[in-house]
Structure formats: structure tokens, C-alpha cells
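Questions regarding the structure given below will be posed in turn.
Only a single protein chain was left out; the remaining protein chains are all shown in position.
Right, chain A next:
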Amino acid sequence: MTAVPQPTASVDSTRRAGFAGRALTYFLLVVAAFFFLIPIYLVFATALKTPDSIVLATAWHWPAQLNWASFGEAWDKVGGNMLNSLFLAVTATILSALLGSLNGYALSKWRFRGANTLFALMLFGMFIPYQAILIPLFQFIKALGLYGSIWGLILAHVVYGIPITTLIFRNFYADVPDALVEAATIDGAGFWEIYARVIFPISIPGFVVVIIWQFTQVWNEFLFAATLTNTGSQPVTYALSQLAGGQAVSWNLPMAGAILAALPTLLVYIVLGRYFVRGLLAGSVKG
């Protein structure tokens, strides 16, 4: 008889431990969420204040009167640059995605001697600090007559995007059974027919991952933007850095500008987060 209550007691204690464990889990989650979200609260609270109500004592207070005009003013300063960024990111992304898809197909389905070494040499290009190529790049773009034009920036982004897009597509196509390609070869299809009829139609998820990744990278990039453009073609990251860089800034403007500049990539992330994470993980080479 005495043996009977024992198991219930131990189940009870593990359940209690389980409850404490779960409570701790949620407590830690909330603390971590605060760390990640508090900057966002402050950004909005500051952006929605009028310049003269941004004072020390009330930095944390939600504004009594919402000043939506900050966003209009910020748009006046960075709106044109946002459009530059949009054109730049869309064009560069499409071009490097197409190149990456063809490269990945050629490397994974038509393996030739030295293909791996070639690929490794390509990949090195995605890890280099761009400071190590910046001066010749600047001279080269200038010699082409593209300095200050958005096309110079597009060229740079397409070329330095080749490694990562090739990597993602190569890993993506590696999962496509070789039997599919062999069957098409037996039917007499060649390199291009196989790409058009077998490979390209199943590439949509690969394209989604690559396009999201490249779009985010190009939109967020700063070093090339600061080096290769002039006033007419500067993308939004550069404009934002100028907006916030002055000595006597009224902080509602850069905060509103930061929200505007973050919006496109943030939306892409929230809507297509799953694919974003896949691109993220692919960046550590082993896909």
C-alpha cells in the first residue's frame, strides 16, 4: 500500500519542476524579446516627437502628440535615394540571380575536372574584405566612365554577388536527382534544353531564396555606395548616414529616416522569413 502513492508523488514533483521550467522559459523569452524590441520602441517614440519635445527627461515617454510630419520631412531628404536603392537592388538582384542559376546548374550537373577548385576560388570572393579591392575597383569604374552612375554600382554588386548566388543554386541543384538530367539526355536534350525544360521550372524556391538574400544585401550595403556614387545616384544607406551624421541633429528625422530605410527589407523578412533564414544558413557554405 505504501508503494502506491510514491510514483504519483514523483510524477507530481516532475510536473512541478516542469512548471517551474516552463515559467523560467517564458520569463527568459520575455527578457530577450525586450532586449531586441526596446530599440524599436525608442525609434518610433522619437520619430513621432516634434524636435523641441525631444528632451532628456522624457526620452522614454511616448509622445503626447504624434508628429507624423517627421516621416514627410524624412522622405523629402531620403525619398529620392530610396528610389535609387530600389532600382539598384532590383536590377542587381535579377542579374546576379540569373548568373547564379546558370553557374550553379553548370557546376552541379556538368561536373568537369577542376570544377570544385574553380568553385572554391569563386567563393573566396565572397569573404574578402572589400577594402582590399576598393581602390582598383574605383579606378576601373572611373575608367569605364561609370563613376557616379548607378550602373557602376550595379556592376559591382552583380560581380561580387556571383559567389553567393552560385553557392545557393549549386547546393539547390545538388538536391535535384541526376537521374532527371540523365533521362533528358537520353531523350536527346542538350545543355540548354535541359536547363529550360527540367531545371528552370523547378528552380522557383531557389530563386526566391537568392532574390531575397541579394535584395537585402544590396539594399543594405554601404561601402560601395559611399565610394562609387555621387549626389544623384546615392542609395538610401548613404543618405541616412548623412542625415544622422551632422552635429546638431534633431533626432526625429534620422529615426524616421531609419524606419523608411528599414521598411522594404523588414517587410520582405516578415513576409518571407522562412526563405530568408535559408539564405542566411547557406552563407555558411555548407548548405
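Going forward, a contact is a pair of C-beta atoms (placed from the backbone, for glycine too) under 8 Å apart; a residue touches a chain by one contact, two chains touch by 3 or more; residues count from 1.
Going forward, contacts and distances are computed from a predicted model.
One chain of this complex is left out of the view, and of "Sulfurtransferase", "Glucose transport system permease protein", "Aldehyde dehydrogenase family protein" or "Peptide ABC transporter ATP-binding protein", the protein name its UniProt record gives is "Glucose transport system permease protein". Touching the chain that is not shown, out of A:Leu48, A:Leu137 or A:Ile168: A:Leu137 (per the contact rule at the top).
Those residues of chain A that touch the chain absent from the view are 21-22, 25-26, 28-29, 32-33, 35-37, 39, 42-43, 46, 56-57, 59-60, 99, 102-103, 105-107, 109-110, 112, 116-125, 127-138, 140, 156, 159-160, 162-163, 166, 185, 190-192, 216, 219-223, 226-227, 237, 240-241, 243-245, 251, 254-255, 257-258, 261-262, 265-266, 268-270, 273, 276-277, 280-281, 283-286.
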